[in-house]
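Working notes, beginning with the structure itself.
In this view, the complex is presented without one of its protein chains, the others remaining in place.
Take a look at subunit A:
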Amino acid sequence: MASRAADLLTLTPQGLYCPAGDFHVDPLRPVERALVTHGHSDHARFGHGHVMATRETLAIMAIRYGEDFARSTQEAVLGEVVRVGDVTVTFVPAGHVLGSAQIVIEQGGHGSSCRLVVSGDYKRGRDPTCLPYEPVACDVFITEATFGLPVFRHPDVRDEVAKLLQSVRLFPERAHIVGAYALGKAQRVMALLREAGYDEPIWLHGAMERLTDYYRSEGIALGETPKVAAADRASLKGAIVICPPSSIQDVWARRFPDPVTAFASGWMRVRARARQKGVELPLVISDHCDWDDLCRSILETQAEEVWVTHGQEDALVHWCRSRGIRAKPLHLLGYGDEEAGEADEALADATPAEAEA
């Protein structure tokens, strides 16, 4: 089975490639035919010939790169088995961000089929803004390992949101600046704040606006989310402001009243990481699986073999092997920097006055 899987999905300089279907999955460079798991800029890149993805992912790519981000597109309906060349593919919810999907690739008929699942990024934690992850039984499970160390066990997100709200109560004269990835994390934080009963406006950095509007148009309740105008900043005492991670230490953030710097990320679990970023209120809210969920997911797929695309590969591969599951790291460089593209967006969005200040 292993050798057959290795033929079904190979590693090329552009990323994972399926020769029988002649397509790449989340290619790192422009290719002729791409299947895309989700809209984060490290997985969904500009300039492919043909892109197949969920309706939401295609919409997100259009928002980020413009309508002409690819020559042609094809909407993947969740759960629908579609033939591509000599294989079939199925998109299944991954629970990572709106529209995110795992991609199931299957070849062969009765008794001799081989099924691979490319998880993309995924999580099992609560998220009111996207469909939950669904485990898929398979022969080979291709997983990420962003938080693939046993020190990463994400806390209950409600406790983290409560921490933010408690700080807002204790420091009503200060603005709370929350760094969050513009796609997914930002909207999840907004939705969680609403669930916790927070009904004040949640102020947004300009770079958050279009994607937040898109989430709202998909029927996700986020409440009132005005965009921060440069002139408003000094008056936003006691406000919660959400901005891209790159902006929390930026000139832009200085104009708020005595800002409290918060950052919503799984990395905030490690103190040195939080300190390094100058974060004063770390919020451990992640859109990736923690260690327990990675292990649980691997077991649930009943895969005989696990390939680890990126992240803390060594620990997860060690864990698999110690449980008799064949495993190998793929060392795919280029994934894991969801922030990269967004930093540029934040920059592009800053008004000239802000860039000057």
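In this section, contacts are C-beta pairs under 8 Å (C-beta built on N, C-alpha and C of every residue); 3 or more make two chains touch, one makes a residue touch a chain; residues count from 1.
Note that in this section contacts and distances are computed from a predicted model.
Only one chain is not pictured, and the protein name UniProt records for it, out of "DNA ligase (ATP)", "Glutamyl-tRNA(Gln) amidotransferase subunit A", "Proline dehydrogenase" or "Fe-S cluster assembly protein SufD", is "DNA ligase (ATP)".
Note on the undisplayed chain: of the listed residues A:A44, A:A274, A:V306 or A:A327, the one touching it is A:A274. Touch with the chain that is not drawn comes from one residue among A:R124, A:H288 or A:H310, which is A:R124. Although one chain is not drawn, the whole complex shows that of A:F91, A:F152, A:W203 or A:W307 it is A:F152 that touches it. The chain not displayed touches subunit A at residues 92, 95, 124-127, 132-137, 149-156, 159, 163, 167, 170-171, 249-251, 253-254, 258, 261, 269-272, 274-275, 278-282, 292-293, 295-296, 299-302, 312, 314-315, 318-319, 322.
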